[in-house]
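Can you read through this structure? Questions will come right after.
Only one protein chain is missing; all other protein chains are in place.
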Amino acid sequence: MNKLDSERRIVLPGEEIDLNGMKQGNGIYHENGKYYAYQMGVVQTYNNYVNIIPLSGKYYPVRNDRVIAKVIDIAPSFWIMDIRGPYPGFLHINDTPWKSFDQDLSKILGVGDTVFAKVNEITESRQIWLSIKDAGLRKLEGGHIIMVQPTKVSRIIGKGGSMVNTIKELTGVKIQLGQNGVVWLDGQADKILVVRKVLRYIEKEAHTSGLTDRVRKMLEESR
Amino acid sequence: MIELGMQSSIKLINEDGLRIDGRKPNELRPIRIEAGILNRADGSAYIEWGGNKVLVAVYGPREAFPKHTQNPSRAVINARYNMAAFSVDERKRPGPDRRAVEISKVIGEALESAIFTEQFPRTSIDVYIEVLQADAGTRIAGLTAASVALVDAGIPMRDMVVGCAAGKIDGHVVLDLNKEEDNYGEADLPMAIIPRTQEIVLLQMDGHLTRDELKVAMDMSKKASLYISNLQRQALLAKYREGEEKEAEKNE
Partner (left out) sequence: MSKSSDEIVYGLKREYLEKISQQGNRIDGRKFDEIRKFTVTTNFVPRAEGSAEVRLGDTRVLVGVKIEQGEPFPDTPNSGILTTNAELLPMASPTFESGPPNEDSIELARVVDRGIRESKMIDLDKLVIEEGKTVWVVFVDIHVLDYGGNLIDASALGAVAALMSSKVPASKIGQADYPLPVSHVPITVTFAKIGSSLFADPCLEEEEVASARLSVTTDENENIVAMQKGLGGSVTEEEVFSAIDTSIRLGKDIRQRLMGK
């Protein structure tokens, strides 16, 4: 088993990165003709870009991301949402399938309510506008919410969904993942407990290999 | 630093050139750094440096409140240095005193130079430095740990700020003063740099140094800082190595 092959080299801020003729991607800055990492992460090449996949950090929204957002305040025509990033999200009534005739948006979504939404638009001044007009996007009812580190979400999903599907299959729990590290679970209480433990495990071991198999074993043992 | 000019009964450095804790003039006290030890904070680090025990937590970037503290074009760095009541010989009344306010400011400014603040307008990055036990050099220890905590939080940085204090005792320029040396010595020079470029981002001096002594002190400090920079990196990498070692053990 390879521990750390060069493909998974971890770099720290200030370390020089050799682009090898490729282009400067995420996590890299340019100074005096040289390139350096600005975050701690794994060096990865993709589509002729050299990127650094950060090991930790907040959620920074990207257009079309699917997120799970919480209402924290209500204005006459839009809701203000917590998307677990440095900036709040905004959901305008026009970006939902609902209509409000008396401007009382709280009757549709109240403070503390949760939606599965998409990042529709990010303005220059970092205003993040959400939408729940696409298929599958909706207000979430029932179930439970847990948080995971946003940088571990893709590991939880796995290649082509392999990891999250394994969890769903072996526990019968419905799972909705937000890119922002918010996870919605719906199922039997004892199975939800298992999923919680498994997600914590994946977070801790995200950078190791053979994780999907170990998770499968964990789940089969707890059946 | 207390100027006790008449106190010549304490010999801080003996004929063999050894200090009261047995160190040579350019020897560091033992340093241990751990990254990511707190749960709630976005990033954290703990440092033991000689008798210093300092815990640092980072929150951010997060929306800055009150609104008037927001900067429309970048993140605001708020460093808060605080000494626990039980961290010093005579219990310290809780709450920031003037010394803590000044230290908070210089630490914040040092970190600011290394952080890409323009990436996060209208936010604040809060750095909480808590001295649990003090043994001279707390601001440098705090700053060194703060860099680690910032990286742990995923905050984009040019490099990791690192520092080391130097000073003068019994006429000799020495590295990394301990408590007695700080109290009874002739000069104290806390300094921090950006290791890659050697730019100086924190510099304070109080005491009495000639230009030549200052040069010697600064060189000592820079060299030590590069060594400590390595300790910072190891602390962060250790967090991820641990997981891999456990896996390798299981597979053997």
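Note that the chains take the letters A and B in the order they are written out, and that residue 1 is the start of every chain.
FYI, a contact is a pair of C-beta atoms (placed from the backbone, for glycine too) under 8 Å apart; a residue touches a chain by one contact, two chains touch by 3 or more.
Because the structure is predicted, anything quoted here is derived from the model rather than measured.
Contact with the chain not shown here comes from a single listed residue; of A:E124, A:E141 or A:E221, that residue is A:E141. In the complete complex, the hidden chain is touched by one of B:E34, B:E63 or B:D170, namely B:E63. Summary of contacts with the chain left out: across B:I10, B:L132 or B:L231, the touching residue is B:L132.
What chain B contributes to its contact with the hidden chain is residues 38-41, 44, 51, 53, 55-57, 59, 62-63, 65, 80, 82, 84-91, 94-95, 126, 128, 130, 132-135. As for the chain not pictured, it touches chain A at residues 70, 72, 82-88, 110-114, 140-145, 189-190, 193, 196.
Methods note: only the chains that are shown with their structure count from here on.
Between the CA-based centres of chain A and chain B the separation comes to 34 Å, rounded to the whole angstrom.
Within the complex formed with chain A, the residues of chain B that make contact are 36, 42-43, 60-63, 116, 120-123, 151-160, 194-196, 233, 236-237, 240, 243-244, 247-248, 251.
Chain A makes touch with chain B in their complex at residues 1, 3-4, 10, 12-14, 27, 29, 31, 36, 38-40, 54-58, 86-88, 125-126, 151, 204-205, 207-210.
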